[in-house]
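Omission of a single protein chain aside, the complex is shown with its protein chains in their original locations.
Up next, subunit A:
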Amino acid sequence: MRKSVNRPPTPDVAENQEKEPTLQELINIELIESGEKERLMELLRERLIECGWKDEMKALCRAFIKKKGRNNVTVDDLVHVMTPKGRASVPDSVKAELLQRIRTFLVSAAL
């Protein structure tokens, strides 16, 4: 009998069991489902704008765009330009505040 539908075979149960979700993945799911991730992101965004971090990053991007030419720049380029400096230049107070909130969440989620 001809198969009427072309589809890949369903994955084995054995294959599925190998992909046990890591603790990090579980936490991530909990963060997203409870809406806390969104709240944390908004908080971080706000703090980074207040302290001028976003302006610094935009200036970095503008300088890079000027050098490379407006039409040759990809989003990926900009991400690579910003990431090292961006991660390093977050003010300690902002980082501490966010880490504190994350820790609080982890404690409450673990219960």
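Criterion: a contact is a pair of C-beta atoms (placed from the backbone, for glycine too) under 8 Å apart; a residue touches a chain by one contact, two chains touch by 3 or more; residues count from 1.
Assume contacts and distances are computed from a predicted model.
Engineer: UniProt names the one chain left off this complex as which of "Large ribosomal subunit protein mL40", "Beta-Casp domain-containing protein", "SAGA-associated factor 11" or "CSN8/PSMD8/EIF3K domain-containing protein"?
Structural biologist: When "Large ribosomal subunit protein mL40", "Beta-Casp domain-containing protein", "SAGA-associated factor 11" or "CSN8/PSMD8/EIF3K domain-containing protein" are compared with UniProt, the left-out chain turns out to be "SAGA-associated factor 11".
Engineer: Which parts of subunit A face the unshown chain closely enough to count as touching?
Structural biologist: 23-24, 27-28, 31, 37, 40-41, 44-45, 48, 54-55, 57-59, 61-62, 65-66, 70-71, 73-75, 78-79, 82-83, 86-87, 90, 95, 98-99, 102-103, 106-107, 110
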